[in-house]
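Here it is, the structure in full.
As you look at this complex, bear in mind that one protein chain is not there, while each of the others sits in place.
First chain written, first letter: the chains are A and B, and each begins at residue 1.
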Amino acid sequence: MSAAQVMGRRPFKPSRVITYALLLVVAVFYLLPIYVIAVTAFKSFVEVSHTTPWQLPSAPSLAAFGDALTTLAPSFVNSVLLVVPATLLSALLGSLNGYVLSKWRFRGADLVFTLLLFGMFIPYQSILLPLVLVLQKFQLYGGIPGLILTHVVYGIPITTLIFRNYYAAVPTEVIEAARIDGASVLGIYRHVLLPISMPGFVVVLIWQFTSIWNEFLFAVTLTLPDQWPITVALNGLAGSLLAHYEIQMAGALLTALPPLVIYIVLGRYFIRGLLAGALKG
Amino acid sequence: MSSKWTRREFVKTTGTAAGALVLGGAFAEFLAACAGSTTTTTGGGNLEIFSWWTAGGEADGLAEMFKIYTQKYPSVKIVNAAVAGGAGSNAKAVLATRMQGGKPPDSFQVHAGQELISTWVKADKMEPITSIWKSEGWDSVIPQDLKTIVSKGSDVWSVPVNVHRGNALWVNLAKAGSAITPGTGNNLDNFLSALGKAKTAGIQAPLALGSKGNWQVTMLLENNIVAVGGADFYRGLFNGKSSWTDNNVKQALTYIKSMLNYVNADHPTIDWDQAAGRVQAGTSVGTIMGDWAKGYFTANNWKPDTDFTGIASPGTEKTYMIVCDTFGLPKGAPDRDNAINWIKVCGSEAGQAAFNPKKGSIPARTDVPASIFDSIAQRFIGEFKTDSLTPSIAHGSAAPEAFASGVNDEMGQFVQKKDVNASTANLAKLADQFLK
Partner (left out) sequence: MAVAATRERPVPGRSLGSFSWDRFTPFVLIAPSIVLIAVFVYVFIGYTAFISTTKWYGIAPDYTPAGLSQYIDLFGLPRFQADVSNTVEFTILFLIACIVLGFGAAVLLDQRVRGTILFQNVYLFPLAISFVVTGTVWRWIFNPNFGINLLLDEVHLGFLKSPWLADTRTALYGLVIAAAWQMSGFCMAMFLAGLRAIPEELREAARVDGASEGRIFLRVILPLMRPITLSAIIILGHISLKIFDLVYVMTSGGPGFATDMPSLYMWVAVFRQNLYGRGAAIAMVLLLMVALLIVPYLIWSLRQEVER
């Protein structure tokens, strides 16, 4: 039952036309602002104006991209060093937590889950100061490692949430079957849940990668200049007084590329029915 | 069962291995970071300068001062810790966390006056620079009024690098013609009638305003108070000598209300630079804004005094509303000697001559040759020497930021509700809360 088989057999249906039409309308909505960003990025400083956002550039130039790149390039590495470990670690933690909280109903599991979730709502501006003080105590203030720790910690609630609800739909029969076979707690995780976790991981990875990559407040407050992630550099492109919108837009497009690549790569993993395959075995 | 999982297991293991590699790499960094946290170059040490000058003329001006510093002290490594954000919004947050977390930079940009004094000095985080001021002989080149603004009691707390003018009216010369005149004719009533004439002549919104963030309207308020009540009355508002419920304040607000009849309807969605854009496009005749507007026009290829000009905002001739950036000496600066030298460079003639033309402001020192500046700046330099200097509310000099922020909020309300009495009462309340 592959998608290709299904698609090959489909005859022409009016409902498909409606589907396409709707998909296109929605796509226009999503693309409109991106059009403005792109068009602005190719304009010169003098041409950019809030009065002509829709106009195509009269003499398209890559100058803005060049300017943006020179500023952004040094912090690109910092961002990569930040995002990859932070995303993977928080996804792993979330997956384990989700597993435990959905499959092992010890007393208070729901309370623990609620308490973990509540952590998502804490406003970051209000905890900046104690956070800085704690990080300083552990010599982690000012660099990427401290930022990784911060993002892993504050990512726990949301990754746990996604995985817990994802695993909740896995029937207990599968778990019990594994237990009867003598699997340990971790063994069940490794052999039963992990293989079918891909869609869950896709969602979590998309979210965490984007959030951490684009996050600004922690990035600017917790790191010192030589370890700034790319969002701080992007912010700097705007300038404080006289805004160079074209450079900012170009920079935004460049900064958006890595997450976009992740979406394209991971998008293939929206595969249906992995568990159905496992049940058949 | 085990054979069925083999392929999946393989994928997972390689994935884990890849992850471990990255994590391992990150961990190595982590250990290295823990081990050696300070990076000092031999001999000179560092100089970390914190500001919000990240782009354009501001960044260029800062770079010029760095050059001068490096010429004098070549072994010092300069770290440019600039953080962008409109008028320093982000930078202030970062600075606050750093200062409280015990990691001050060597020096940081701060507006002259209350922004420094009621925040950092009050919290005992700064060292006075009175002795540097004396040894460099700045008394003879920096106006006394300005020195008063950066001092508290007998201590001087920061050195002014540049001076922007807050009370300025910028006009599109082609559109304005003779309608707007400097000199004795420059008062609020004439201004309003000139706006009225422009509107009848077909210009829908002759006065351009960009009020996103509301501080631009606060600038209108402070300029109008000076126009109506005079510089002394204005200054008195901050030391208790004048009252915020005085009729002068009400008048100032009423004038704003009248001006609002001539502004563009989309002003809450645009900022000062887009308002300046309207002036350049000719859809408005003028805008009241600080002299960084000049930087906008010149960056967009307009010539001073040919395409546009700047005069004192209506009714405020002979007064200079200063918006001034300064640098101070934090306590516990990691490289204190380097920081002291930086302060000296900031206050030096060479430093200010290098910085200001690029920044678009005029020097705080009166001995920098005016010929390196454009014609409008030259006029302003002349006026700066003789005008009465008043501190700006909107730009951190006159009052603690808690007050300024509250005024911004109130001006945002005033623009919507236009209730002169309510706003006056609220301003007085704010004054009671924060100016006592």
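One rule holds in what follows: contacts are C-beta pairs under 8 Å (C-beta built on N, C-alpha and C of every residue); 3 or more make two chains touch, one makes a residue touch a chain.
Since the structure is predicted, the reported quantities are computational estimates derived from the model, not experimental observations.
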What shown chains does the left-out chain touch?
-> A, B
Sole contact to the chain not displayed, among B:63, B:93 or B:299 = B:93
Absent-chain contact - pick from A:65, A:113, A:141 or A:228 | A:113
Interface with the undisplayed chain - residues on chain B = 89, 92-93, 96, 99-100, 118-120, 122-125, 211-214, 264-270, 400-402, 405-406, 409, 412-413, 415-417
Over the whole complex, note the residues of chain A touching the chain we left out.
-> 1, 3, 6-7, 10, 16, 19-20, 22-23, 26-27, 29-34, 36-37, 40, 50-54, 93, 96-97, 99-106, 110, 112-127, 130-131, 134, 150, 152-154, 156-158, 160-162, 165-166, 168-173, 175-176, 179-180, 182-186, 199-200, 202-203, 206-207, 210, 214, 216-217, 231, 234-235, 238, 245, 248-249, 252, 255-257, 259-260, 263-264, 267-268, 270-276
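We adopt the following convention: only the chains that are shown with their structure count from here on.
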Once you find the CA centre of chain A and the CA centre of chain B, what distance in Å lies between them?
-> 36
What residues on chain A touch chain B, complex-wise?
-> 45-46, 49-51, 81, 84-85, 88-89, 128-129, 132-133, 136, 139-145, 148, 181, 190-191, 194-195, 220-221, 224-226, 232, 235-244, 247, 281
Listed in rising order, the residues of chain B that touch chain A in the complex are 1, 4-5, 8-9, 12, 19, 22-23, 25-26, 29-30, 33-34, 37, 39, 48, 52-59, 79-88, 90-91, 93-94, 97, 100-103, 270-271, 273-274, 277, 281, 292, 295-296, 299-301
